[in-house]
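The complex appears here without one of its protein chains, the remainder shown in place.
Chain IDs A, B and C follow the sequence of writing; residue 1 opens each chain.
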Amino acid sequence: MIVKMKDGTTEASLNAFKQFLKDKGFETKNASSGETIVLGIIGDTKSLDESQLYTFDDVYDVIRIQSPFKQASRTFKKDDTKIAIKDDIVIGGESSVLMAGPCSVENPEQMDTVAKFLSKKGVKILRGGAYKPRTSPYTFQGLGLEGLKLLKETGDRYHMAVVSEIPSVDLLETFEQYVDIIQIGARNMQNFHLLKALGRTDKPILLKRGLASTIEEWLMSAEYIINAGNPNVILMERGIRTFEPYTRNTLDLSAVLAVKERSHLPVLVDPSHASGKWQMIESLSKAALAVGADGLMVEVHHNPQEALSDGAQSLKLDTFETAYDAWVSLSKTLGRPLQ
Amino acid sequence: MIVKMKDGTTEASLNAFKQFLKDKGFETKNASSGETIVLGIIGDTKSLDESQLYTFDDVYDVIRIQSPFKQASRTFKKDDTKIAIKDDIVIGGESSVLMAGPCSVENPEQMDTVAKFLSKKGVKILRGGAYKPRTSPYTFQGLGLEGLKLLKETGDRYHMAVVSEIPSVDLLETFEQYVDIIQIGARNMQNFHLLKALGRTDKPILLKRGLASTIEEWLMSAEYIINAGNPNVILMERGIRTFEPYTRNTLDLSAVLAVKERSHLPVLVDPSHASGKWQMIESLSKAALAVGADGLMVEVHHNPQEALSDGAQSLKLDTFETAYDAWVSLSKTLGRPLQ
Amino acid sequence: MIVKMKDGTTEASLNAFKQFLKDKGFETKNASSGETIVLGIIGDTKSLDESQLYTFDDVYDVIRIQSPFKQASRTFKKDDTKIAIKDDIVIGGESSVLMAGPCSVENPEQMDTVAKFLSKKGVKILRGGAYKPRTSPYTFQGLGLEGLKLLKETGDRYHMAVVSEIPSVDLLETFEQYVDIIQIGARNMQNFHLLKALGRTDKPILLKRGLASTIEEWLMSAEYIINAGNPNVILMERGIRTFEPYTRNTLDLSAVLAVKERSHLPVLVDPSHASGKWQMIESLSKAALAVGADGLMVEVHHNPQEALSDGAQSLKLDTFETAYDAWVSLSKTLGRPLQ
Partner (left out) sequence: MIVKMKDGTTEASLNAFKQFLKDKGFETKNASSGETIVLGIIGDTKSLDESQLYTFDDVYDVIRIQSPFKQASRTFKKDDTKIAIKDDIVIGGESSVLMAGPCSVENPEQMDTVAKFLSKKGVKILRGGAYKPRTSPYTFQGLGLEGLKLLKETGDRYHMAVVSEIPSVDLLETFEQYVDIIQIGARNMQNFHLLKALGRTDKPILLKRGLASTIEEWLMSAEYIINAGNPNVILMERGIRTFEPYTRNTLDLSAVLAVKERSHLPVLVDPSHASGKWQMIESLSKAALAVGADGLMVEVHHNPQEALSDGAQSLKLDTFETAYDAWVSLSKTLGRPLQ
């Protein structure tokens, strides 16, 4: 940690500050330049609260040098983390992966139609929301437990792994029973109470980036889960909130590269939620593969006009097919074939 | 709801779209101008999902005309909502209110020192966090239940109402037992699972604005709580995330005016979390009072250098005293004396 | 244009508003739903100022239905605009294009080394800044006219077209003399005085997106140039400002798709300025090609450690070579070979 003092800081004031640090077990090094007093704080500052340092009137700026996350960092673990799902799926490995399915689980016929189609094409992971976070209380809130059961039944029928979003810690046991991957939605990315609880399960966690979260905060949330005992964290970029109204959010593909540099965790991309427009999904997915994402999650519905949520961002079966074939071909060219 | 069709939409395509709406029970009016085909959809469109309409290839734009929130709206209820806490406090009434106290409940001595001082000055609502949402798992996470108990004991001793943030729905009964006002933190503003549960309590809810939430989304979250049965919602602006790094967040005082226009709910301002700098609290609070906020929440600590969280944004007892006297004086001039 | 009136608008007030519109030559259609009064304004509202309508106390919301840009729109011109540079370059055609070169023109040796290398690889357009917009007055501001001359000489020597950024309208004649493409920098995207002047030249204009500009504003700036007489506008996405500090800006690749849908103009991508990190350029460029951009602009320097500006985002000759070969290969697979 580096501390810059204000101009005109007296020696007495500086000494009081150094003594405060000493009492907490930290030594300081002098890194001053000209009249600007700069201190380097030596020691493990991970648990030192910058906020306390700012309470000193003469502290101008506090700059953290150590990375605030540790177990999620590339420094801690050099090799890419690979996460096995069922027998035949590996996320973060030599192949890229595809998760697909409807936004919401709606009824048996819908699930069967979509899953049958997807599994025939070769998709191995089925998504479907049962507890839907909706901005309005007047819209469809999901089928709840019934939806989870239907998702699992459908997945079992077509030998697909299933993933669904958990809304709250009180449903953890239920999710452990029904899904293969537990998803943390963007709005829950900093629900620390939930993150800590997920350390107790051994199910892989799909952690979406919060829609206004920095990459560092995202990795800190991964750190919460790992630190609580579950190292199987899969990251997912799904667009961030900006001033641009044309797309629902702005897909941040640079984030894939940033995560790859700073962390060993796999990172997928969800172009459906990012753009909110099915017309963009094929192309944005190509871009995600080209930038080096470990895989994709896309929404597919056999009849989006009657979808109970997010129809506008769902591919139909035929548009999915065209897109899928293009992704398979591109992913081979790029050297990481879609699983 | 207004729908603009793409240029070149055929009559057949238009008719198919109209039939789709008719089947759902909606009539349409023609609001076209020149060659641009525009339809007004007639009926209660609150439950109509824009997303479904976008699945039609010829739909260019869908514009919602009806407000998506109802019970939280000024249209639904003209008069300002007043919320009574204990016998002698009214939020949203003729006086403005002040909530003050430390960021975190730390120990009996701290709580007693701060509460004693505040109550002597006339502050009637004591804040203190027991379950702290912290970005890092390596920093102080709050005393939990012990903290809640300590907060209540201290409040009782000095006849102050108490407010604290609830982290998750599984702790609702505990919070009902120990606090007078249940706070929803910024990161939980769209935790819909929790919002729905809070409809079941009759404790007033202090709903902080999410740090990247629009005013409409914030009011939609209030709508969730009201719709679930609890009309006692107090809003709190606490800064939004922008590109500016100087302050932790950017305090959006225009939001106070926007809420006052569109809703009947009271709205307070938290300059401590917005700025992250104790040096700004006195002045930003003055601005909040001047713009018409119903009150303030500020952090106060007798020894910020040893505060276990957010010391940099805490007023000391003496700086609080100076600021408080200025607020009391200004609030009188403005016609809404601090309670 | 659609206008929603406030609840409780009286007939007298509504009539006064309609009369106001009538006096300006606009008819209205009734698109009301239930108690909500909604009017469609009929006629060419492009020159009608929404702001005037809001001066009526009973106007709640004004929604523009007509696109504010016309000549830049896909409706106005269905086919993609192709822009020829010199004899053998077409931007927006069947091939994708590459502009490369140093951030700043520094000296003859630098220009010759870089241009010789690039032209051997097949690059046909050389970039180089002569008038540099720098945040700090204490950093290198560019060689000015001398830089422009050097750029042209170098381009001529290697049969490359050249592009450079114009800082101000008073230098227009100079730029017409020395460059093949005149670049408008992000900070000048809404310098309307300059945009209007550029309508008078027949040089193609490379219009960078402002770093906090919406796609609509960007297209409106293109509209300024076209409307002033110059239809040869090339758009360039270069990252937008968000809260994320890891990259200098956030590259918005969805914008490429949005532009392609709404406009006929070609759109290129500049990953160097977007990310600020040379390590990201190869991958982000692949993503840009995969999403469908008409080409790229990247920074290349033979010795970035001594570059007078933006060394951190410049590829070296060897890293450029590796990246370039990958782009050539990918672009063939995608069906739009790099020219």
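Simple rule for what comes next: a contact is a pair of C-beta atoms (placed from the backbone, for glycine too) under 8 Å apart; a residue touches a chain by one contact, two chains touch by 3 or more.
Quick caveat, the model's predicted, so the values are computed rather than measured.
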Task: Residue in contact with the excluded chain [from C:Gly8, C:Gly34 or C:Pro68] - done: C:Pro68
TODO: Please pick, from A:Asn15, A:Thr36, A:Asn107 or A:Thr322, the residue that touches the omitted chain in the full complex.
DONE: A:Thr36
- [ ] Kindly state which of the options B:Asn30, B:Asn107, B:Ser283 or B:Thr322 is in contact with the chain not pictured.
- [x] B:Ser283
Open item on the list: Among B:Ala258, B:Met297 or B:Ala312, exactly one should touch the missing chain; which is it?
Closed with: B:Ala258
Open item on the list: Looking at the full complex, which residue from C:Leu14, C:Val90 or C:Ala228 touches the chain that isn't shown here?
Closed with: C:Ala228
Task: Touch list for chain A against the chain that is not drawn - done: 1-2, 4, 7, 29-34, 36, 38, 40-45, 61, 63, 65-66, 75, 212, 241-243, 245
Open item on the list: Take the complete complex as the reference. Which residues in chain B touch the chain that isn't displayed?
Closed with: 212, 214-216, 240, 242-247, 250-255, 257-258, 261, 274-275, 279-280, 283-284, 286-292, 329-330, 333-334
- [ ] Touching the hidden chain in the full complex, which residues of chain C are there? Just list them.
- [x] 20, 46-47, 49-56, 68-69, 131, 133-141, 167-170, 187-188, 190-194, 196, 211-212, 217, 220, 223-224, 227-228, 241, 277-278, 304-314
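Methods note: only the chains that are shown with their structure count from here on.
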Task: Interface sides of chain A and chain C: same vs different residues, half threshold - done: same
Task: Most central chain, Cα average position - done: A
Task: Chain whose mean Cα position lies farthest from chain C - done: B
- [ ] Compute the distance, rounded to whole Å, between the mean C-alpha positions of chain A and chain B.
- [x] 26
- [ ] Please compute the C-alpha centroid of chain A, do the same for chain C, then give the distance between them in whole Å.
- [x] 31
Open item on the list: Could you pull out the residues of chain C that touch at least 2 other chains?
Closed with: 212, 242-243, 245
